[in-house]
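Please find one structure pasted underneath; my questions will follow.
Note that one protein chain of the assembly has been removed; the remaining protein chains are unaltered in position.
Read from first to last, the chains carry the letters A and B; within each, the first residue is number 1.
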Amino acid sequence: MIAKTLRPALLAVAITVFASGAALAQKKYDAGATDTEIRIGNTSPYSGPASSYGVIGRTEEAFFKMINDKGGINGRKIKFISYDDGYSPPKTVEQVRKLVESDEVLLVFSSIGTPTNSAIQKYLNSKKVPQLFVASGAKKWDDPNNFPWTMGFLLDFQTEAQIYAKWLMKEKPDAKIGILYQNDDFGKEYLRGVKDGLGAKASSMIMMEESYEVSEPSIDSHIIKLKAANPDVLMIFATIKSGAQAIKRTAELGWKPLQIINNGASFVSSVMKPAGFENAQGVLSAAYAKDGADPQWNDDPGMKRVYEFLDKYMPGADKTDGGIIHGYGVSQTLVKVLEMCGDDLTRANVMKQAASLRDYAPDTLLPGVKINTSSTSYAPITQLRMQRFKGEKWELFGGLLSRDAQRE
Amino acid sequence: MELFTNQVLAGIATGAIYACMALAVVMIYQAIDHLNFAQGEMAMFSTFISWQLMQWGIPYWGAFVITLVFSFIGGIAIERILFKPLAKAPVLTNVAGFIALFAIINSSAGLIWDFTIKQYPTPFGSAPFLGSQLISTHQAGMIGVTVLLLLGLYFFFQYTRIGLAMRAAASVPESARLVGINTSWMIALGWGMASAIGSIAGMLIAPVVFLEPNMMGGVLIYGFAAAVLGGLTSPFGGVVGGFLVGIFENLAGTYIPGVGNELKLPIALALIISVLVVKPAGLFGRHIVKRV
Partner (left out) sequence: MSAAEEVVAEGHQAVEAVPKRAMTLGTGTSLVVLAALVIAPVFVKNFIIFQMTMLLIYGLAVLALNILTGGSGQFSLGQSAFYAVGAYTTAVLMEHFNINYALTLPIAGVVCFGFGFLFGQPALRLSGVYLALATFALATAMPQLLKLNFLEHWTGGVQGLVVTKPDAPFGLPMSQDMWLYYFTLVVTIAIYIFSVNLLRSRSGRAFMAIRDNEIPASAMGVNVALYKTLAFGVSAAITGIAGSLGAIAVQFVAPDSYTITLAISLFLGMVVGGVGWLPGSFVGAAFIIFVPNIAEGISKGLSGAVFGVLLFLVIYLVPHGARQVAIAGKSES
């Protein structure tokens, strides 16, 4: 009798022991991951001249708080450790070493800026710590052969510029182009992209390349110089403030070239509105993410989730800030990658899963734009669509354009 | 030639920004005998206050006047609370205090109002001025206000008792005290006036460069340069300096081949330094004799 009742009980115990043993065997961790927690490191410029990008880090922090409130990822809470680097590469090195060696994070996520990430790339790769979804549009983050532990996120600036160039060659083959660009890594990537895109015709089509410094209070002088050369297409590769100034001043001078502005300076509320909607009519740009200030997304299910998140976790935040949209999308993608990792939270598996995204669409990306990565392509976003400013919003036109099509 | 004229006109328009800021710099230099690195940030903060008032529905000129009063009192308060305790500390310690103030204001403004750029209205409109598209009515208005301020300051320092007392308190504090001037309050008053002038500068500059917490970062260095070029003791010199810097910078960017465009600020600064080497007190400044 006793034996009869005991036997199933023993069996149950045996099964439990065996099963949990098997589960233990499956669970694999590197530093920064445990049964209850995943530690993620980040550096952002919360102070100093680039502090406007600090909002990206703050959005990510709020996003992970939401994930934790919903139960975390496979039962594990995210601990997001974000330090201020003031956009100074030596400080980034100090902070990232603290993250890796003292806080022992599993990975470094969405650190902001090209020079800052360049400074830590070699270190993180030699330590085999993932440098995931770098917040910079430089092309060099997509280099899995030399830097297998570094992956970008944004569509790179060169490709974006090539797409504009290709579009011009097709629609306006005899265009005379003037280019206004910011004299730093960001502006120069665009310049290179345009030249690559135009190919042999670059020297005959580009009439003037004019650079400005980000510290200049007013860019009037550059616009006047460009106007004197009289191109019929003006390409503007700028950050938000100078982009808005360029559109406004061009109109005030009574000059009406076809304007193309880079994606990063195409926000409705922080560029087009300050520039004056009446001045911005007909400006061209390209996009892969939705604009938080654009009413056409008010009923979009994805953006509704974004707005709900903002209302609850970032009350009072400026919904129209492009940094918030970026922070949301990139965090959602990281959560997806960590979910895919399951119980194998090793650094190698994080990179493997990050390079195995298939047709993933975060809430913030335009309809049709999907994230795809592979062991040979470390560029999550590779598609975008052209858009034209009309009224008070952007109108998309043409189909999806992809980086791979540009390469052919 | 058309390009040349255009660049000169645009230089005057941009120079008006520098001239405006230079006036605030001269004002504080007259009061405390050194430069305040937080001056631009104080102006930015005042401009945000006026913007906030307008968001709350107060009309432009109402917001303008309230901001002016707020800035004047705020400037005095900053001096009384933060810098009076440092009155006996070495000059360089005071400079460190200015840097601390800079950090505090910049970071608070970022937290309160975010770093996204904001449109700021102009009372003068932005139509072309006298048919020239290069100078808008706003910029013409700005030049007008600068000239008015300049005249006001000139009379204040030359002909009013308090203006003279303030100059005396800054340049020869001990003698000033001997003749019964309350030097400590003169300094506070100087802070208040510099802060108020700065707020006017900020409110005039914001429609051109857009309102955001870092808007004065680039302007302040030009304001300093303009004031130093003109001679730190002369409001007139500061204004002339502002226009000269604006014009010269544009011409250097346009006509110096090769590096002119990329280096127009360094070239402009190098020129100012060369001027200072020849005329150490600036173009219109008074010479200072050292005593053993």
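In the analysis below, a residue touches a chain if its C-beta (ideal position, glycine included) is under 8 Å from a C-beta of that chain, and two chains touch if they have at least 3 such contacts.
None of the values given here were measured: they were computed from a predicted structure.
The chain omitted from view is touched by exactly one of B:8, B:225, B:239 or B:283, namely B:225.
In the complete complex, the residue from B:40, B:74, B:97 or B:141 that touches the missing chain is B:97. Of the candidate positions A:184, A:232, A:300 or A:344, contact with the unshown chain belongs to A:184.
Residues of chain B that touch the chain left out of the display are 29, 33-35, 82, 85-86, 88-93, 95-97, 99-104, 106-108, 110-111, 171-174, 221, 224-225, 228, 232, 259, 262-263, 265-266, 269-270, 272-274, 276-277, 280, 286-292.
Summarising the interface, chain A meets the missing chain with residues 46-49, 51, 54, 57-58, 82-84, 86-91, 93-94, 97-98, 100-102, 114-116, 118-119, 121-123, 183-185, 188, 213, 215.
Going forward, only the chains that are shown with their structure count from here on.
On the side of chain A, the complex with chain B involves touching residues 47, 49, 51-52, 54-55, 183, 210-211, 213, 215-218, 220-222, 224-225, 228, 240-241, 244-245, 252-254, 269-271, 273-274, 317-318, 320-321. Interface residues of chain B facing chain A in the complex, by the touch rule stated above, are 2-3, 6-7, 10-11, 13-14, 17, 103, 106-107, 110, 114-119, 126, 128, 133-134, 136, 205, 208-210, 212-215, 217-219, 221-222, 249-250, 253-254, 261-262, 264-265.
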